[in-house]
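Note sheet for the following structure.
Every protein chain of the complex appears in place save one, which is left out.
Let's turn to chain A:
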Amino acid sequence: MNKKRLGVFKFASCDGCQLSLLSCEDELIELAGMIEIVHFLEASSRVDPGPFDVALIEGSITTEKDAQRIREIRHQSKTLVTIGACATAGGIQALRNWADHEEFIASVYAHPEYIETLSTSTPIADHVAVDFELRGCPIDRHQLLEVLAALIADRSPRTPRHSVCIECKRRGTVCLVVTQGLPCLGPVTQAGCGAICPAYDRPCYGCFGPAAQANCPALSTHHLAGATTETQMVHALRNMNAAANVFQIESDRLESGST
């Protein structure tokens, strides 16, 4: 069997998702024997040109050059998988999409004229076709291993689309919404993390992005009827997946006051 050729590419991001691959301590060496790492700057100084059987993409598009670069990678890749909230939804840096870009730059830099970035941070799928999206900020390494195993075996990866709530029940965590009235995003957030936050006595802040059939308006109505303010709800939705479609629509709706 020919080894699959793997490329790992980074755009605007924190490195955390590709680090998840290096955090597969038990599997890493074995994995490296089953695939050929062709391009993975963080891990190897051997850098070969494409094509790639599998391209893992971390990070969002925030410059014209990166928009061009992702198109080139797409051309060279058979299967393209986005890893993490940056690549899948624009990441935390998509908060710029709501801001005055010029003012953002000027507040950090003495010489704004030297900076060249787009005024938006957009997911990879806005630019090229994506074959599979892996959620999370960061991704869960077990899910990453499932995706790689599937791609090595030429089958489609299987990751759940239900909400964090289901994982809480499985973990036996007492519901924070029911018992403490906390503004948890678990009901609208996709499973995958194993419901970590509620197990640590804090509400989910949506780092895996919207679950299938997430009903955000209903959740807002529920939380706003309690102690949660509108600003808190807007901010909860505007984190690492702020620009994920249904989170964005809901935070904009709340902000425009049409509740």
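Going forward, a residue touches a chain if its C-beta (ideal position, glycine included) is under 8 Å from a C-beta of that chain, and two chains touch if they have at least 3 such contacts; residues count from 1.
Keep in mind that, in the parts below, contacts and distances are computed from a predicted model.
Q: Missing chain's UniProt protein name, "Response regulator receiver domain-containing protein", "NAD-reducing hydrogenase HoxS subunit beta", "Transketolase" or "CO/xanthine dehydrogenase FAD-binding subunit"?
A: The chain we cannot see is, by its UniProt record, "NAD-reducing hydrogenase HoxS subunit beta".
Q: Can you say which of A:Ser156, A:Gln213, A:Gln232 or A:Asn245 touches the chain missing from this structure?
A: A:Gln232
Q: Using the document's definition of touch, tell me which of A:Ile92, A:Leu148 or A:Val188 contacts the absent chain.
A: A:Ile92
Q: Touching the hidden chain in the full complex, which residues of chain A are there? Just list them.
A: Residues 10-17, 19-20, 22-23, 25-26, 28-29, 32, 37, 41-47, 62-63, 65-66, 91-93, 95-96, 99, 103-105, 107-111, 114-117, 137-138, 193, 196-197, 199-202, 205, 207, 232, 235, 239-240 of chain A touch the chain absent from view.
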